[in-house]
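Pasting in a structure now, in structure tokens, and then I'll have a few things to ask.
The complex is shown incomplete by one protein chain, all other protein chains being positioned as in the whole.
Our next item is subunit A:
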Amino acid sequence: MGLLDLLRRLRRADREVRLLLLGLDHAGKTTLLKRVNGEDYADVTPTTGFNVKAVQANGVKLHVWDIGGQAAIRPYWRNYFENTDVLIFVVDATDKDRLDEAGVEFNQLLAEPKLAKVPVLVFANKQDVPDALPADAVATALGLNTLRDRAWQIQACSAVAGTGVQEGMEWACKTTK
């Protein structure tokens, strides 16, 4: 799998697709993006700004934005909402102490007018760790089951082990309007 393979799954009519990766710090957003892109993730450090991957083939463009998740920079997230086709929210399923905090941030995002009706994919990440919460527990904590205004998907994954990542990204590409 790679970003070019994902690009081929986009409908031909989608000339430009923008995926936005958000989540608390240390959720694994950058590692996940590197996994999708087939890169080494050993040297990942906390993101203080953005990592953007721009892929182009046959006139179709795929832009994936990964924005840092530290509390101090979350107020800047709003600057990256415009034209988002799919919101990808990454949760550290082993960080039970901050699950509520993740839920608050997630529901604030859903209330943003610029993200209204934007399909949302939630990755319950770090499933390679034995005590990670299962995907349905993360879905419940985030209130996904009560969502009625948009398409959504919860996907258990491990960015480090590579499991579940492809399934989630394929859903994201399929759901672009």
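By definition in this document, a residue touches a chain if its C-beta (ideal position, glycine included) is under 8 Å from a C-beta of that chain, and two chains touch if they have at least 3 such contacts; residues count from 1.
What we mean here is this: contacts and distances are computed from a predicted model.
Student: So which of "Ubiquitin-conjugating enzyme", "GMP phosphodiesterase delta subunit domain-containing protein", "Mitochondrial import inner membrane translocase subunit TIM23" or "Protein MAEA homolog" is the UniProt name of the chain that got left out?
Tutor: Answer from the record: the omitted chain is "GMP phosphodiesterase delta subunit domain-containing protein".
Student: Considering the whole complex, which of A:Ala54, A:Val104 or A:Ala161 touches the chain not shown?
Tutor: Candidates A:Ala54, A:Val104 or A:Ala161; residue touching the omitted chain: A:Ala54.
Student: Would you indicate which residue among A:Gly68, A:Pro119 or A:Gly168 is in contact with the undisplayed chain?
Tutor: Among A:Gly68, A:Pro119 or A:Gly168, only A:Gly68 touches the chain that is not shown.
Student: Residues on subunit A that touch the omitted chain in the whole complex?
Tutor: 2-4, 37-40, 47-58, 68, 73, 76, 79-80, 82
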